[in-house]
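Only one protein chain is missing from this complex, and each of the others stays in its spot.
Moving on, here comes chain A:
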Amino acid sequence: MPPAIEADGLVKRFGATTALAGASLSAAEGTVLGVLGPNGAGKTTATRVLATLLAPDEGRAVVGGHDVITEPHRVRSLIGLTGQYAGVDEALTGTENLVLIARLLGQGRAAAKARAADLLGQFGLGDAAGRAARTYSGGMRRRLDLAASLVGRPRILFLDEPTTGLDPASRNELWGMVRRLTDDGVTVLLTTQYLEEADQLADDIVVIDRGAVVATGTPDDLKARAGAAVLQMRPTDAGQVAVVTRIAAELAGATPTVDQDTVSVPAGDDGLMPAVVRRLDDVGVRLAELTLRRATLDEVFLALTGRRAVDESSTDSDSTTDRELV
């Protein structure tokens, strides 16, 4: 079966900025493809090209068997899009927002209302159906936006950073909804800045940076390569940092980073922490701090690409560029 989403060598420039520099990706029908990358990496641009909102300068993309450039109308009849900035009309009620989409898609008045009520119920917005969307919380707005993208029962769904800015509870709720959709066979392309999110939802992940794909694989592949967790150790005696670094390197089989007195090392498996603790105890090193935490995107990038994803100073300007240009 051909992939539901396939992009080959996508290039998109905005003036001097290259948002996509030959990105290729592919998602099999009924799977979730996670597109992971920092702000300004080109995730939104890629989504917009695939959702027919933006024509690429080079390369081609086929969505649901139709070329996004030559057959955009057919692609649009198969897809749903939920953007980073919820595209609901805040002056309209939840019901009206969904009825609007249903009517635009050619549904009759009664069918549109029924579809709206059904979706609002599914998304826990039944009680708020008659309220203007501007009175909704961030999580409710995002759910309404997702519901709006589902009105036409899309076979392929694009979710552009659907949980950015959501609190953990709302995020978990949204994850549950995405899982239910994929259970129904919908193909999902999800962009995210969070490794955890990609890990939770995606069957396959492409990591992109500066408009190009820097790594692809299943979440397990990438975790195995990058380390899903990081073990952080700070010896009580700063003079023992070198010893800690050497032992961490030996046991983890990876190069630790040292920031002031804290040594961080990718933790590939659960056995690393007890092993490190035992060995340090044997050689008489006392730890003031010992933490096992999830790897940040930056650390994944470092592990996968050998360089940092984005430095702090450029993060803001990059995200501005992303918003303004993309």
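Simple rule for what comes next: a contact is a pair of C-beta atoms (placed from the backbone, for glycine too) under 8 Å apart; a residue touches a chain by one contact, two chains touch by 3 or more; residues count from 1.
Criterion: contacts and distances are computed from a predicted model.
> Given the options "ATP synthase subunit c", "Electron transfer flavoprotein subunit alpha", "Quinol oxidase subunit 4" or "Transport permease protein", which would UniProt use as the protein name of the unshown chain?
So, among "ATP synthase subunit c", "Electron transfer flavoprotein subunit alpha", "Quinol oxidase subunit 4" or "Transport permease protein", the name matching the hidden chain's UniProt entry is "Transport permease protein".
> Based on the whole complex, identify which of A:Leu92, A:Met273 or A:Leu290 touches the chain you can't see.
Spelled out, the listed residue whose C-beta touches the missing chain is A:Leu92.
> Consider the whole complex, including the chain that is not shown, and state which of A:Ala19, A:Val186 or A:Val206 touches that chain.
Reading the full complex, the residue touching the unseen chain is A:Val186.
> If the hidden chain were put back, which of A:Asp8, A:Glu29 or A:Asp203 would touch it?
Only one of A:Asp8, A:Glu29 or A:Asp203 touches the chain omitted from view, namely A:Glu29.
> Looking at A:Arg13, A:Arg60, A:Arg103 or A:Arg210, which residue reaches the missing chain?
A:Arg103
> List every residue of chain A that touches the chain not included in the displayed model.
1, 29-30, 48, 51-54, 71, 73-74, 76-81, 83-93, 96, 100-108, 111-112, 114-115, 132, 148-149, 152-153, 155, 183-186
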